[in-house]
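The complex is shown incomplete by one protein chain, all other protein chains being positioned as in the whole.
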Amino acid sequence: MMRASVERNTALQRADNFAAGVSAAGTKTIQNGRHVIEIENVSKSFFVYSSNGETVITEKKRFFSRKKPCELVALKDVTLSIDHGEFVSFLGPSGCGKSTLLRILAGFEYPSSGNVKCKGECIQGPHPQRAMVFQSERAVFPWLTVEGNISLGPRLQGTEGEVRKERVAKTIELIELKGFEKAYPKTLSGGMLQRVAVGRAIVNHPELLLMDEPFGALDAQTRNNLQDHVIRIWQSIDQSIVFVTHDIEEAAYLSNRVIVFTARPGRIREVVTINLPHPRERTSPEFLEYRNHLADLIRH
Amino acid sequence: MRPLFFIAGVSAVLLAATLLRYSAANVIPVRLYRALVAWSLFLLLWEGTLYLGIFSSMLLASPSVIITKTLFLLEKGYLQANIIATLGRFLAGFSIALVMAVPAGIAFGLFGKAYEWLAPLLNFIRMIPAPALLPFAILVFGIGEGPAVFVIALGSFFPVFLNTVRGVREAERLHIEVIQTMGGNGMDVLRHVIVPSALPTILTGIRIGFGIGWLVLVSAEIVAADSGLGFMIEGARALLETPTVFVGMATICALGLAMDIFLKKIERFFILRRGGDLLTSQSNSTERNKPTICSEGRLWKWS
Partner (left out) sequence: MELRKTIFVLVLLMALGFLTAPLPAAYGGEQVYDQKGGPVDTWNRPMEKEFKVGDVYSPVHFMIGIAVAILVLHLLKFKFPKVVPVVLVRALTSVGILLISWELIVYLHWVRSVLLPPPTTVIAKLQGHWAKHYLQIHILASVQRLFTAFFLAILTGVPLGFLIANFRRFSDYVDPLLNLIRVIPPPAWLPFAILWFGIGNPPAIYIIWLGSFFPILLNTIRGIRNTQQIHIESIVNLGGKRMDVYWRVMLPSAFPTIFTGIRIGFGIGWVCLVTAELVAVDAGLGWMIEDARNLLDTPTVLGGMVVICILGIFFDTILRKTEQSIVRWQ
């Protein structure tokens, strides 16, 4: 029943999605029907073993254990597809499994059942084509300079010499950190560090950019700036972005499509398409309407 | 004890553990089982090579001989006498260090100006390894208790002193102000804020000081004493009594381990009572209590 409604929703929205994408981004094209990611009936559960103060969370049941584990269902029957060039947000209360789904997309975790395909192939482990921006800015390597952090991706891909230099310089320009190339992360602010993390992710030209609540720990002012920043970056690159957040306004402000999750076990409650051009006005009535609609979905 | 008895006993323990492990896996945790395997294989190898005559028994004593020798020395009262001599000497030196270092540390921690003037000099003296003072101490005190106690006190003084100073200087300004607003005088501040908040740091210093003192004690006894475990092993070495050397080493090892565990317990007690984190006491067990995604304890799980 749930699945059917989701299917119908996506089918209905596919038509006006195309128009929305083109009008929103100008040069940006969202290629409907060309799926980057297909998620089919994905479920994910963990097993929690606790004995005298020690808690261990495992993915598989332990073969030799007399204790019964407590099963924790993070995701249940999620079906979804993401088109090329789209900006999709996962929205939901904390603990609803949206981050787990993102980690499955990144390849750090595997679904307990169901299939995840990237361009028609099953996901087998992490791949630089699906770059991730982590929640915490601690993910930036503190022992490398800004330049070192960003050039690490191409270096690992075997890109050498002028090509790499040019690419890194372009990326630093894109994230507007020119002049900080030689700075170590300890000297940068949280917002700048997150921009380095974004730069590190986009320098390899990934198919898909996965962002796991990247601005959760920042203050409101910085967060608004970075949101505009992300939109600019999204418009200037050719790829799609999956953005996990629990902030309703952030989801409404950034994305073409918001996937709203229910609380645990996480299922898709509704898919909301936002037909507003970028840059969006936070105070316009249409925006507020979308925002209130999302808030209603989260609340009930 | 006969070597063959020993080999048979160790093999039996190993066999029993293996059988238990594979019949009912939960009775013996895997870490304990692996430790048992490592230990018994090591003992078997040690005993076996000596039994087969691969090493000369002049250079290496087998475990069974060591056990026999320990029992013999205990019976004669020789080992007990040396343990008492060593412990007495150590406690004398260590308590002199504590009695001097803790009050001095609190005083210098409170009067920061004095400490800043004295710090370079103290750092200079600190860099002299305590055993280097042994010849000088022998000249001053003569062979016997004097040099050993002096050197142990000096070796364990600096870690305790420096940690006390650090602990006192790191006391929260805010807590001191709270006591002052409640009408407390300087003595109250010392009693209710500075000493309690510096206590964990002081205890860490005491444990480090203990380690250094113990190391220095052994070297002092080897060089400059006429009793004690260090003297015993050095004397046995001179007489080529290899089993006694090993008995002495094992005793030193056991005593050091027991005292270290005791001090760690005290430290844990005080830190836990304050609700602080145990990271400062560097215990390994707390790291394992964090919930981990991969049960195998590996750092990451993709290959």
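Some notes on this structure:
To keep things simple, chains are lettered A and B as they appear, and every chain counts its residues starting from 1.
Rule of thumb we're sticking to: a residue touches a chain if its C-beta (ideal position, glycine included) is under 8 Å from a C-beta of that chain, and two chains touch if they have at least 3 such contacts.
The structure presented is a predicted model; accordingly, all values stated were derived computationally and were not measured.
From the set B:R2, B:R31, B:R191 or B:K265, the residue in touch with the chain omitted from the display is B:R31, counting the whole complex.
When you scan A:Y110, A:F141 or A:F287 for touch with the missing chain, the hit is A:F141. When the missing chain is restored to the complex, the residue among A:N204, A:Q227, A:S240 or A:T262 that touches it is A:N204. Although one chain is not displayed, subunit B still touches it through residues 30-31, 34-35, 37-39, 42, 59, 116-121, 123-125, 127-136, 138-140, 212, 214-219, 222-223, 229-230, 233-234, 236-237, 240, 242, 245-246, 248-249, 252-253, 256-257, 260, 282, 287, 296-300, 302-303. Although one chain is not drawn, its touching partners on subunit A can still be listed: residues 106, 108, 126-128, 130-132, 134, 136, 138-139, 141-144, 148, 152-153, 156-157, 184-186, 200-201, 204.
Just so we're on the same page, only the chains that are shown with their structure count from here on.
The mean-CA centres of subunit A and subunit B are about 51 angstrom from one another, to the nearest whole unit.
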